[in-house]
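Input: one structure, supplied below.
For this view, one protein chain was removed and the others were kept in their places.
Each chain carries a letter (A, B and C) given by its place in the written order, and its residues are counted from 1.
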Amino acid sequence: MLVVMRPSATPAEINRVLEVIRAQGLEPHPLPGATRTAVGMTGNTTSVDPALFEVLPGVDEAIRVTKPFKLASREMKKDDTVIHTPFGEIGSKTFTVIAGPCSVEGEENVLRTAEYLMSRGVKFLRAGAFKPRTSPYSFQGMGHDGLKILAKAREKTGIGVVTELMDTENASAVEEYADVIQIGTRNMQNFSLLKRVGKCRKPVLLKRGMSATLEEWLMAAEYIMAGGNYDVILCERGVRTFNDHSRNTLDLSVIPPAKVATHLPIFVDPSHGTGKRNYVPPMAYASLAAGADGILIEVHPDPDRALSDGAQTINFSSFDEMLGRLRVMAELFGRGMNPLGK
Amino acid sequence: MLVVMRPSATPAEINRVLEVIRAQGLEPHPLPGATRTAVGMTGNTTSVDPALFEVLPGVDEAIRVTKPFKLASREMKKDDTVIHTPFGEIGSKTFTVIAGPCSVEGEENVLRTAEYLMSRGVKFLRAGAFKPRTSPYSFQGMGHDGLKILAKAREKTGIGVVTELMDTENASAVEEYADVIQIGTRNMQNFSLLKRVGKCRKPVLLKRGMSATLEEWLMAAEYIMAGGNYDVILCERGVRTFNDHSRNTLDLSVIPPAKVATHLPIFVDPSHGTGKRNYVPPMAYASLAAGADGILIEVHPDPDRALSDGAQTINFSSFDEMLGRLRVMAELFGRGMNPLGK
Amino acid sequence: MLVVMRPSATPAEINRVLEVIRAQGLEPHPLPGATRTAVGMTGNTTSVDPALFEVLPGVDEAIRVTKPFKLASREMKKDDTVIHTPFGEIGSKTFTVIAGPCSVEGEENVLRTAEYLMSRGVKFLRAGAFKPRTSPYSFQGMGHDGLKILAKAREKTGIGVVTELMDTENASAVEEYADVIQIGTRNMQNFSLLKRVGKCRKPVLLKRGMSATLEEWLMAAEYIMAGGNYDVILCERGVRTFNDHSRNTLDLSVIPPAKVATHLPIFVDPSHGTGKRNYVPPMAYASLAAGADGILIEVHPDPDRALSDGAQTINFSSFDEMLGRLRVMAELFGRGMNPLGK
Partner (left out) sequence: MLVVMRPSATPAEINRVLEVIRAQGLEPHPLPGATRTAVGMTGNTTSVDPALFEVLPGVDEAIRVTKPFKLASREMKKDDTVIHTPFGEIGSKTFTVIAGPCSVEGEENVLRTAEYLMSRGVKFLRAGAFKPRTSPYSFQGMGHDGLKILAKAREKTGIGVVTELMDTENASAVEEYADVIQIGTRNMQNFSLLKRVGKCRKPVLLKRGMSATLEEWLMAAEYIMAGGNYDVILCERGVRTFNDHSRNTLDLSVIPPAKVATHLPIFVDPSHGTGKRNYVPPMAYASLAAGADGILIEVHPDPDRALSDGAQTINFSSFDEMLGRLRVMAELFGRGMNPLGK
């Protein structure tokens, strides 16, 4: 059930709606839009009468939501979600580039990359301190030391930090150090972890599971939103198919249907999606053209010496070239860009 | 084995190489490039000594080809293949738009669409006279009458005809009427049909099988080329995965690896690939951005009344809008476009 | 629409129904069952009134069929189809083993295998004279000479011949020489070929396409049946998935749903399905246990010297062991077996 307020509704009228929802034993979720506010609710709403809300002052109408995902659905919220961060807005009119090395390998490399990125105007650094690895014998990341290196890079350069959270144990630490919390593809349906980040007050970048349908992906976002964290960024990173031409099959075809189904921003990770550095720029261009709101790119001063995922990582000069073309494309598609052009 | 001639090699020297190849019981395939000619050969080459060719006048070197596909491989022919037609060049520097209704439904509609397309400069009309249908009880196409309608449209408007061939019985008829012969996804490994079009002297647009790997697709092209028809256009049209967000999963991620593996032009069919008309323009833009050499678009004067595939067919005004944006993108990506802008 | 006759209906009453169907411009398909006959019809039946048939003498009821496949559907025909051949019955109470080399490589091997199989009571020899090969440069089969060798093996040993038809050009020849005509996985939706074998008067073994859904598979069977050939055997042979543990993913899970959806017999080909000989016997046992009506097995006097598919081919002694266990299992599952035990 969604209660749509009139554009003229006062904060007091909105609060009255929240109270009535709580009085029904339900959880209210205020959803401010461009011109007016709507209030979603979660819990068992099957026996709730819409008329209960429609008689309240300031209410325009109360409508049932037909999708299994509620808070994430475009039905519930027509306007694109815009996520406000100190490093710029994410979603809607802005195309955002997040970049960095696969993993935090040491202070020098991270700092050098952060400085390079900031010199190009890129406001978000991605790098993993906790690394999910297929083998227990592979490098598992620098952990808390890695988080500290990322914080130092932010302190020195002003860049925002995007880093992965793998388990509830480290949730407080990652929430403290990160500006955007990343949930990896293997944890997309780790429901305990999703509930935990639903309680965080930092935006969450939710990677799509390797064989998740669009609906399952949005249901995973719903877990986070139902906990009260509405700042969810979806991120496509390749799915499992019979294909053997690249490590995963980057599914750009999910973008237009996702844009219809949800108001959340959708990003693409062409580095993990293709697994090969020379496929990254064309897939980045195609992501923007298909309607994505941003990309995650693995970049490293010296990709051939990276501790993990070197084959899919581009160097600074390829990044520069890619960024230049993305800027022209963003303008053509009527979008602002973060990083702004020089 | 590939015999690379010197840039200065004379026709007589090239002919000498062809003779030596034939004398070994092999089939020679001359492959003219931008600056020099190479000569491929098919048959059992395992015991042939490269030195046999390297001593001939005009020969630069003889090299073994390691891919299972030979004539289709970038190893064998470095330069992009350009297919010359009376309706413009296909491949390399040109991005080509082919459009039209799913099937030939009657003279009036085809003519109206052809005239509309020519008014926008589109030089290729696609429409099926023979229709592969999942059900034996569905409309199977107008057959030979449909071919005649297409020929009439070409005669009246000057547009080129792209139409599907489903079986060897109709090969002569389709070859006579079509300017480009289309092989459908279900026939990508119909080897008897591939051998037959290998003998045709019209370009072949080869749709990718629903679960074909890149290598299998190129091997199918190889069947056609081994028969002597080197004018093959590859066309991605969506593959089978677990996804349920669209009818097929349009695999744009195959484009960069295909560009590495082969010199043949690669097209995309976003209409069949998505199955939904509002997903077609973003996927068309993404195709160009990913490096495709052209697209196939289903367009119809009144898509909601189309006899087949109406849901994935766009109308004239959506087509106009899409074409406008594609033109600007082509320029940005340094490509000419067929249709040219006004 | 299906017209179900009373058990007591006379041939004259059945003929009257056929006439009325034809008078509607439809095609009747008499479907004799264990206790009574039903008459299916194909063509556009949407406007036909069931009452038209229900008033005729001998008619019990007329019911609409809801599936897109009609003649193949269990709705239309409750009883399992039994295919009668001079080499034994196929389907329903019988579990049938078909075996032989991948391809006809020469008279001696075929004869030796046929003699061996007959000595074990196996009544059907499989071997390809026409071979669909991914590469145009691979051995394409012995063709017509291969068909003659198969005919000779039948003449000398009395074994039935199962062999593949790849194109309409060779349909008459294969129909003449084969006792069961095989349609390969790559041709499952070669609709022109399906229509052609619909006119043959030999049973057709229809392999499932590599990424065909159950419904598409049954629609392919429907193409054959709509042409008047009701003796269709379905054959699962592995589908395309992300799996890399075997060449294809043998989909035994399709058997129970197929048994619900259709009355046609369903076979399994564990040799192509797994691609590895030591996986063949366990998958053969599992096929029987899952409810399959038969299996196709690649067997060769000396698998390591087979010209094609040696890795998935078992030798005579493994075949003997497998056959022994299958016999005990068939009895446990209340089924007769062809070959009968000694």
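Just so we're on the same page, a contact is a pair of C-beta atoms (placed from the backbone, for glycine too) under 8 Å apart; a residue touches a chain by one contact, two chains touch by 3 or more.
What you see is a predicted model, and the numbers here were worked out from it, not measured in a lab.
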item	value
Residue, one of A:219, A:286 or A:322, that touches the chain absent here	A:219
Residue of C:1, C:122, C:221 or C:255 in touch with the missing chain, whole complex considered	C:255
Of C:53, C:124, C:279 or C:319, the one touching the omitted chain in the full complex	C:279
Interface residues of chain B (partner: the chain not displayed)	211, 240-242
Hidden partner chain, residues of chain A it touches	42-44, 68-70, 132-137, 166-169, 186-187, 189-193, 195, 210-211, 216, 219, 222-223, 226, 239-240
Residues of chain C in contact with the chain not shown	211, 213-215, 238-246, 249-258, 260, 273-274, 276, 278-279, 282-283, 285-291, 325, 328-329, 332
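Keep in mind that, in the parts below, only the chains that are shown with their structure count from here on.
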item	value
Chain copies touching (chain A, chain B) - same or different residues, decided at half shared	same
Where chain A and chain C are represented by their mean Cα positions, the distance between them in whole Å	51
Distance between chain centroids, defined by C-alpha means - chain B, chain C (Å)	35
Distance between chain centroids, defined by C-alpha means - chain A, chain B (Å)	38
For chain A, residues that touch 2 or more chains besides their own	211, 240-242
